[in-house]
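For this view, one protein chain was removed and the others were kept in their places.
A and B label the chains in the order they appear, each numbered from 1.
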Amino acid sequence: MEREQIAQLLEKYWQVETTVEEEKMLAEYFRGPDVPAEWEMYREIFSFYEQERKVKPGEGLEERIMERVRPRPKLWGAWWSAAACIVVALGISVYQRDTPTIKDTYDDPQQALAAVQKALLVASRNMNKGLHPLK
Amino acid sequence: MKDKLYRLALRLLLNGHDAEDVVQDVMIRLWSRREEWGQWQSLEAYCMTAVKNSCLDRLRRRQLPSVGEERAQDVNSHDKDPHEKMIAKETFMQIRKCMDELPQNQQLVMQLREVEGFSYNEIAEVMGISLDQVKVNLFRARNAIKKSIIQTESSWKENR
Partner (left out) sequence: MRYNKLLVVLGLLLVGAVSYAQDDAIGKFFGKYVEDSRFSVVSVSPKMFRLLSKVNWDTIPADLRQTVSKLQSLRIISTETTPFVFYKEALSKIDMKEYEELISVRDKNDNIRFVVKESGGIIHELLMIAVDNDGFTMMSFVGDIDLDKLARLSSSMDIKGLEDLKNAKRKNK
């Protein structure tokens, strides 16, 4: 990125007129090798924030949280995160999803009833075939 | 997300264990309210706000200033000569000192913007302040840091 552009962005930055994107550009520039001497101190500032971003909680915080939320048997391990990846695809809104319904074949309850009866009889007959083979 | 929550808590509480406790509590509370997730705009905003509030509560309840400061990382040292490394570390410490001495709201805005990259709207939501107040705090904080660095630099230059 051109020095001139960076200089302009820096001015905007101190005036709190930059967007998140522009700030990312500044951070990226200052990560690079060609920072002029008079801007060295700004590099330190952006570097400081980057260091801060690397701070992480102690090992196992995640596990401890999950244990409190829902204790699980230890042997799940990798299976657990594999299954979790599938859920990402489904998305969190899954419990709000409408279940798709298949259209009713009949509008007339009388006809529907006739169909139900027939179906029951077919099923029943087949069941008996299985229970008492005719052969 | 838990990392962002942790960093926020750490900035306020300055204690790693306490920060972890807060994060844990908030996540568990989040889980207990999972019925409401569908109604919320942002789970992250909820958690960040909850962490902030939880930390402020703790700070109010603390009788003494925070004991046992724990900082989780070292200065990232580049390939420089020892003198430069020392200066870099000095500058680094200077920035940190300046940050730590900023008013709380300015610190929070800096944490959320500079470190976590939140938008002004998101910051306003988490902190419960107006958009203008976010910008004012950011302005003051950024320029305070800039000023403290320039002063340090010039003092170093004078001492060489």
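Note that a contact is a pair of C-beta atoms (placed from the backbone, for glycine too) under 8 Å apart; a residue touches a chain by one contact, two chains touch by 3 or more.
The shown structure was predicted, so the numbers you read here are calculated from the model rather than taken from an experiment.
**Q** From the list A:A7, A:V20 or A:L113, pick the residue that touches the absent chain.
**A** Looking across A:A7, A:V20 or A:L113, the contact with the absent chain belongs to A:L113.
**Q** Which subunit A residues would touch the chain omitted from the figure, given the whole complex?
**A** That gives, for subunit A, the contact residues 62, 65-66, 69-70, 80-81, 83-85, 87-88, 90-92, 94-95, 99-106, 109-110, 112-113, 115-131, 133, 135.
In this section, only the chains that are shown with their structure count from here on.
**Q** Which of the residues in subunit B end up touching subunit A in this complex?
**A** Touch list, subunit B to subunit A: 2-3, 6-7, 10, 16, 19-20, 23-24, 27-28, 31, 37-38, 72-73, 75-76, 88, 91-92, 95-96, 111, 113-117, 119, 135, 138-139, 142-143, 145-146, 149-150, 152-153.
**Q** Please name which positions on subunit A make contact with subunit B in the complex.
**A** Residue list for subunit A touching subunit B: 13-16, 20, 23-24, 41-42, 44-45, 47-58, 61-62, 64-65, 68-69, 92-93, 95-96.
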